[in-house]
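For this view, one protein chain was removed and the others were kept in their places.
Chain lettering (A, B and C) follows the sequence in which the chains are written, and residue indices restart at 1 in each chain.
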Amino acid sequence: MKRPSLAVNIAGIHLKNPVMPASGTFGYGEEYAPYLDLERIGAIVTKGLSLRPKAGNPTPRIAETISGMLNAIGLQNVGIDDFIKFKLPFLREVNTPVIVNFFGNTLDEYGEVAARLADLPEVAGLELNISCPNVKQGGIVFGTDPKAAAEVVSLVRSRSKKPLIVKLTPNVTDITVIARAVEEAGADALCCINTITGMAVDIKTRKARLANKTGGLSGPAIRPIAVRMVHQVVQAVKIPVIGVGGIVRPADALEFLIVGASAVQVGTANFVDPAAMLSIIEGIEQFCIEEGIGDIGELIGSLQL
Amino acid sequence: MKRPSLAVNIAGIHLKNPVMPASGTFGYGEEYAPYLDLERIGAIVTKGLSLRPKAGNPTPRIAETISGMLNAIGLQNVGIDDFIKFKLPFLREVNTPVIVNFFGNTLDEYGEVAARLADLPEVAGLELNISCPNVKQGGIVFGTDPKAAAEVVSLVRSRSKKPLIVKLTPNVTDITVIARAVEEAGADALCCINTITGMAVDIKTRKARLANKTGGLSGPAIRPIAVRMVHQVVQAVKIPVIGVGGIVRPADALEFLIVGASAVQVGTANFVDPAAMLSIIEGIEQFCIEEGIGDIGELIGSLQL
Amino acid sequence: MKNFKTIVLSNQEISSGYYRMRILAPGFGKVGKPGQFIMFRVQTSLPPLLRRPFGIFRTGFLPADCEGQPPKEYLEILYKVVGRGTTIMSGLHEGDRVEVLGPLGRGFDLGAAGNDKILVGGGIGLVPLYMLAQELVKSSRVRLLIGGKRRDDIIMVTEFERLGVNTHIATEDGSLGEEGFVTRVLERKLQKYPQAEVFACGPMPMLEAVQRLCAAENVPLQVSLEALMACGVGACLGCVVKGAGHSEQNPQYLCTCKEGPVFRAERLDWSKLTDEEGTCEGCKS
Partner (left out) sequence: MKNFKTIVLSNQEISSGYYRMRILAPGFGKVGKPGQFIMFRVQTSLPPLLRRPFGIFRTGFLPADCEGQPPKEYLEILYKVVGRGTTIMSGLHEGDRVEVLGPLGRGFDLGAAGNDKILVGGGIGLVPLYMLAQELVKSSRVRLLIGGKRRDDIIMVTEFERLGVNTHIATEDGSLGEEGFVTRVLERKLQKYPQAEVFACGPMPMLEAVQRLCAAENVPLQVSLEALMACGVGACLGCVVKGAGHSEQNPQYLCTCKEGPVFRAERLDWSKLTDEEGTCEGCKS
């Protein structure tokens, strides 16, 4: 039997398969190199970068919950300069497209980072994070207001010609409103969802289990919410959508593809199993073979109504 | 050692302890009577009632997810007349306050139901559902728009003097905006959260696992989100807040009380263990004893900052 | 009707993918009726979240092992491994702690003594028919028509025969008994015993075919249905099926858990029973 084609094209980025890590769960790629062949995954997505290095939040920063985890890392990152100097050389040698996730603390900073990334040949595309719940100034306000979201996307669009993926927050009343605003402002693709704001309490100490009190919930617990939002967004826009949220097994990824995601990202599952993405890729391939699907495109958006 | 006092007062309703079922997961009370002593729980909360009987949604209506479940029951209920005729007589004999959850398909209907319930001595309080994600017309639009929410609360307030609890939806950008609008419009207490809209797909048939496609996610999976929202709402309003979402064990209920909920509701856990509320009450009592808490009031809102 | 924490007494694979679990259940035999079910859960294990419904296969007493002590009562379920919950169940051992809610629902009505009784079971659908047969053989001739895809799906035949039940087997691939659907056998039997009463449990397409045959011959039929269940006690309204005369204006939803799982065929709306599409006023999302 001929192997099915899993290749997809997102915003002009050619991916050999639709599976990539979710930003912030895969470091800068090299951390996982000992555990899986980085050339087998669809793309590498970096930890969110900012103009200057960022310290992140005080500890504790993570807390396990039922079928999920809360994190309030606070977007700790090495900053754009150190990324280019110390992280990019490693990624250059890997034959897999690199998508750089980034954010700014101000509108200007968003533009600035985009401009700095605009001419790097190693960077296949940008993923604009307007949705991190742990950083207020540079994050959530942009992601929850359609006008602000459109503004930052327009600005970034004007500073870089790279394929532009915009990552949306689920912490909104109607994600399709933001999705459409961002599409109109020039996004080439969307990525949903980021984490959902949550909180957990240590009943003995009566303190929040995160120093930041609230954090972003990720993992299998949120999958039904993510699938619903991806389904809604796919109906609302014409640009491709990358689905993310709680994917652990191949079947989870397939749910997202079936509702119309053109690709998927795997986040928390990397912590559980560093080779999770490989199993997912193999599982998708297997499913295509079993179902007689020759090209993954036939599967994408095949939801029966 | 003296037994701690677990009694709380919500909007003028005296509860012997702060644990009650969540609407829609406990039928009209009698369904669970064989499995737990209804006089041991703080209150009984009925399935959501409407003016006329409601058929509900086509099947399948439920789907299990990881640490949660989706439901799209569609608010099937016997209607206010049959409730009074066939369900209330049973509840009259139980020495536990009865809170009637209700909704309308139109603004007028909300007022109408409230008026019908206004003079029934067996009804200790009303829980106004402006948040069911499965009924569009009579639900979600009211719950996601502060103006509409205030309007329906004012109307209901004008038609009934009963203690009025308003149940909020989590499917909003900022739940405190709705909470404040509803408080101002005359609510005596708030209840958060209702289910979070989600979706699951059967990858073999490529159909949504619910006939209604989307449904409400409940169960342990959503608890961190519910705790966060209750925490936010408690800070934002002066009226008491009832916490609900994913409570299974005593420790879960304690999290809500510590962030400031004056009482809690147990939903999906009733399905898992019909006596769950009793274990939770006992666990709360045990915790108070261990921590030297004489009155549950000392625990409520005791979060350390 | 109660919820009790108890232990597994044994759990054996009886055919490929089919298990029989014996559970300690004091007092259960006195209350359980043919056709009722339990909601089963492994204690302390959260996943799967919801309980799983299983028909009561039979109840019985362990031989008393010491003088003076009353013999221990047990209940048995038979289950097929199909998903997450049943996979976890298949790994349980003697002594493992489980929880049983039941007996639940309405069982079979035994019908008129003396009349021929025809039982139709597909695959695991035999389960609720065993205790029914135990009762029926006391006053009627009982025939059991067993259907399945393959030989492996035909279970418990000897157990039924030991009760004095006359059994007929049909498999779709012909690997055991007659080749084809069990409803073909039923068709012949109905010709032969027009006074019969029929009791059926199995997959929906089988039940629909049985219903058509019985309706055509005007033979009384009771069916045991399966539905997705969260609570098992009539509280969640997740398990409904459409009753006869159902319409949007005049909804006639019946709870499978409480008003069933056994229904007289005429109580159900067979035209829409498996229609998953539908719409409802408020919810056309």
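The rule is short, and it goes like this: a contact is a pair of C-beta atoms (placed from the backbone, for glycine too) under 8 Å apart; a residue touches a chain by one contact, two chains touch by 3 or more.
It should be emphasised that the depicted structure is a prediction, and the values quoted were computed from it without experimental measurement.
Chemist: Give me the visible chains that the unshown chain touches, in label order.
Modeler: Across the whole assembly, the hidden chain touches A, C.
Chemist: Among A:Pro60, A:Gly186, A:Gly283 or A:Gly301, which residue is in touch with the absent chain?
Modeler: A:Pro60
Chemist: For the chain left out of this view, which of C:Gly29, C:Pro47 or C:Gly180 touches it?
Modeler: Looking across C:Gly29, C:Pro47 or C:Gly180, the contact with the absent chain belongs to C:Pro47.
Chemist: Using the touch definition up top, pick the residue from A:Pro18, A:Pro163, A:Gly198 or A:Gly219 that touches the left-out chain.
Modeler: A:Gly219
Chemist: Specify the residue from the set A:Asp82, A:Asp273 or A:Glu291 that touches the hidden chain.
Modeler: In the full complex, the listed residue that touches the missing chain is A:Asp273.
Chemist: For chain C, which residues touch the unseen chain?
Modeler: 46-47
Chemist: Across the whole complex, list the residues on chain A that are touched by the chain not included here.
Modeler: The missing chain touches chain A at positions 24-27, 31-32, 34-35, 47, 53-64, 66-69, 71-76, 105, 134-139, 211-214, 219-220, 248, 268, 270-275.
In the analysis below, only the chains that are shown with their structure count from here on.
Chemist: Quick one: how many steps at least from chain A to chain C, stepping chain to touching chain?
Modeler: Minimum step count, chain A to chain C: 2.
Chemist: Please identify the chain with the largest separation between its CA centroid and the CA centroid of chain A.
Modeler: The most distant chain relative to chain A turns out to be C.
Chemist: Could you name the chain whose Cα mean is nearest to the mean of all protein Cα atoms here?
Modeler: Smallest offset from the overall C-alpha mean is found for B.
Chemist: Centroid from C-alpha atoms only, then distance chain A to chain C, rounded to Å. What do you get?
Modeler: 47
Chemist: Rounded to a whole Å, what is the gap between the Cα centroids of chain A and chain B?
Modeler: Result: the chain centres lie 34 Å from each other.
Chemist: So which stretches of chain A touch two or more other chains?
Modeler: Residues 66.
Chemist: By the touch rule stated above, which residues of chain C touch at least two different other chains?
Modeler: Correct list: 46.
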